[in-house]
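Shown here: the complex without one of its protein chains, the others still in place.
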Amino acid sequence: MKEKDKTDQKIAISTRKVRKSFGAMVAVDEVSLEVEAGQLRAVIGPNGAGKTTLFNLICGQLRCSSGQVYFFGRNITDMPLYKRVRLGIGRTFQQTSVFSELTVGENLLLATMSKNIGKDTFGSRGVSPETEVLLEKFGLEDHIRAQVKELSYGDQRKLEILLGLALNSKVLLLDEPSAGLSTVETTEMIRIIETIKGEITIILIEHDMDVVFEVADKITVLHHGRVIADGDKQAVKADPTVQKAYFGTLWKSR
Amino acid sequence: MSDLFPIQAKGSRAAFLVQGTKPYLFLLAALLVAPLAVPPFYASLVTKILLFAIFAMSLDILMGYTGLLSFGHVVGWGVGAYLVGILSTDGVLQNFWILMILVVLSVVCVNAILGFLALRTTGLYFAFVTLAFAEILVSVAVKWRKVTGGVDGISGVPRPWAMGETSFYYFVMAAFVVCFFLMRWFVHSKFGMLLVGIRENEARMQALGYNTWACKYIAILFTGVMAAVAGTLFCFFNGYVGPGDLGFGLSGQALLMVLVGGMGTLVGPFVGAVVLVLLSNILSAYTGHWMFILGALFILSVMVVPKGIAGYFLK
Partner (left out) sequence: MEEDKSLPFYRGERGSPLCCREDFYELSDSAWYQTKAWVMILVQILNGLSWAAILFLLSSGLCLMFGLMRVVNMAHGSLYMVAGYILWSVAAQKGFSVGLLAAVVSVSVIGLLIYLGLIRAYYKQELKQLLITFGLIYIFSDLSQWIWEGQLAFAPKPRLLARSVHFFGITYPSYQLALIVLGVMIGVALWIMQDKTRLGAIIRAGVDDEEMVRGLGINLQPIFITVFTLGAALAGFGGAMGAVFTGSYLGIDIETLILALVVVVIGGLGSLQGAMLGSLLIGLADTFGKAYVPDLASFTIFVVMALVLITRPSGLFRRA
C-alpha cells in the first residue's frame, strides 16, 4: 500500500533500522536516516565505517539483512537494483565504470534508453538529442564523439555524474565523486554539484572534507556501521564523538 | 567511431538490415552458383559448413557478445534434431512447417528451463550448469531407447517434400541467408548493444536501469532457436540423429569454430566453420585421430590466436 502521507512526499529516502551482515561481520548496524527531498546529505566516516555498504543497500545492489528502505514513502526493500534505478535512484561508482570503449554519446544513449526499453528496442542506434543539452551544462559537448578513454580522469568522473542525471534520477547517490581529482578538478566538481543541487536529492559519500562542508546541507557520520552523529555542519563539527572517531587527524576547521 | 558498437545506422529499418552487407554479395553469388559448378560432394560439404556456421554464429552471440560461456547451446541443436527424427520417421508427422513450429516451441521451452536454472549462477558455474544439463540430456537420449533409439540413434529420416540433393542445398542456403540476417539484426540493434554492455560491465548496466537477467534470458532463447534450425536441417541432411547431436563433441566443435574464427564478431564463426569442416574432412581421410587434433587446435587457438582469425582483421 502506498502511503499517501503528506510528509512522506517530502522524504526522498528513508531507511529504517537497516542492517547488513556478512556472516559474523556486521557492516551496517541498524541505521535509520531520513533524507528530505532536495537536500544534499553527506555521509562520512572513517574507512570501513559502512558507507559504501549503506549506499549499496539504498540503491539495491545489496539486500538488507533486516530493516526497510523507503523511496518517497514507497517501500522498496525488496526491489532489485534495476527497478530502483527506473523508479529514480541513480548512483555513481567509486571506480569509474563508464564504458571506456564507447563514445560519450553512446554512454549517454545507454542511460537514456533504459526508460524506453519497450519502444524501438530492436531498432537501429542513433545519438539522442536530449543528451546534447546535458552535455552543454557540463561542458562536455565537444566530446560527444570522443571515446571515453580519451577523456581526462576528471572528465570521466563528470560523465559518471552525467549518466546519473541522464537517467532522470530523483535521488542521486554520489560515491566519492572527488576521488583521484586534482584541486582544480575538485573545485570544478564542487561547482557541478552546486548546479544540480536543489533540483534533485543527493546523498554523498566523501572523504574530502572541503567538498563536504562546501556543499552539504546535513551530515551523517558513520562509524563501525552505526550512526554516531547526524545534523547540520556546525553541530557535527563540534560533536566530541565525531572528533574522537576521526582522532582529529582528518579534521581541519575552515 | 567506437570499437564496441561499430554500427551506427541511418535511414529506414530495411536500410538498417542490409547496411554493410555489400561485401557479402560476392559470397552469396558464390553460394548460388556452387551446385552447378562443382561436383555434388562439395555441394554437400558446403551444406555442412552453412549449418555449422549458423550454429557457431549463434553460439557467438551468446559467448562473444553477451559474454556467456554456454555448453548448453547444443541443446537447441539436439532437441530440434531429435524432435524431427522422432516425429518424421514412422510417418507420424511429415508436414515441414508444423514440424518447425513444434521444434521452435519445444526448444524455447527447454531453453526456458535451462536458462532459468543456469542464470541463477554466473561465470564458471554457469558453464558447469549448462554442461551438466546437456550431458544429462545425452544420458536421457541414450537410456530412452524406445523413443530415441538409444546409442544408435534414429536413421532414415526423410527429407521434407522428399527433396533431392540440389533442392535441399538451395533450401539450406535460403535458411542460412535468413538466419544470417536475423542474427545480424539481433546484434546490431539496440538490444545487441545492451548485450555487449552486459558483457563489459553488468553491474553498470543494472545501475543504468536495465534488467540484465531478462536480456540474457532473451539471448539464450533466441540463440537456442537458431541452433535448433541448424540442428533440424542437419538431421534432414544426414537422415540421422543420435546422442552425438546433444553431446560434448559437438559443443566442442562449435566452440572451436568460434574461437578459431573470432569471438564477438558475427562473421568470425562462419570462417571458423569453413576452416573446421574442411580440416576435419581432409584430415579424417588420413588419420583416425581427429579428436586429438581437435583438442590440440583448441589449446593452440586459446594460447596463440585468442582473437581468432576474423578477430585480427576486424578489431
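Order of writing sets the labels: A and B. Residues in every chain begin at 1.
By our rule, a contact is a pair of C-beta atoms (placed from the backbone, for glycine too) under 8 Å apart; a residue touches a chain by one contact, two chains touch by 3 or more.
Source: prediction; values computed, not measured.
For the chain that is not shown, the touched chains among those present are B, taking the whole complex.
Within the complete assembly, B:127 is the residue of B:45, B:127, B:279 or B:305 that touches the hidden chain. Of the listed residues B:33, B:136 or B:214, the one in contact with the hidden chain in the full complex is B:136. In the full complex, subunit B touches the omitted chain through residues 69, 117, 120-121, 123-125, 127-129, 131-133, 135-136, 139-140, 142-144, 151, 247-248, 252, 255, 259, 289, 291-292, 294-299, 302-303, 306.
Basically, only the chains that are shown with their structure count from here on.
If each chain is reduced to the centroid of its CA atoms, subunit A and subunit B end up 43 Å from each other. Residue ranges on subunit B touching subunit A, taken from their complex, read 1-5, 7-10, 13, 16, 185-186, 188-191, 193-194, 197, 200-201, 203-212.
Residues 59, 61, 80-83, 85-86, 90-91, 93, 97-99, 101-103, 106, 110-111, 113-115, 117, 120-126, 145, 147, 163, 167 of subunit A touch subunit B in their complex.
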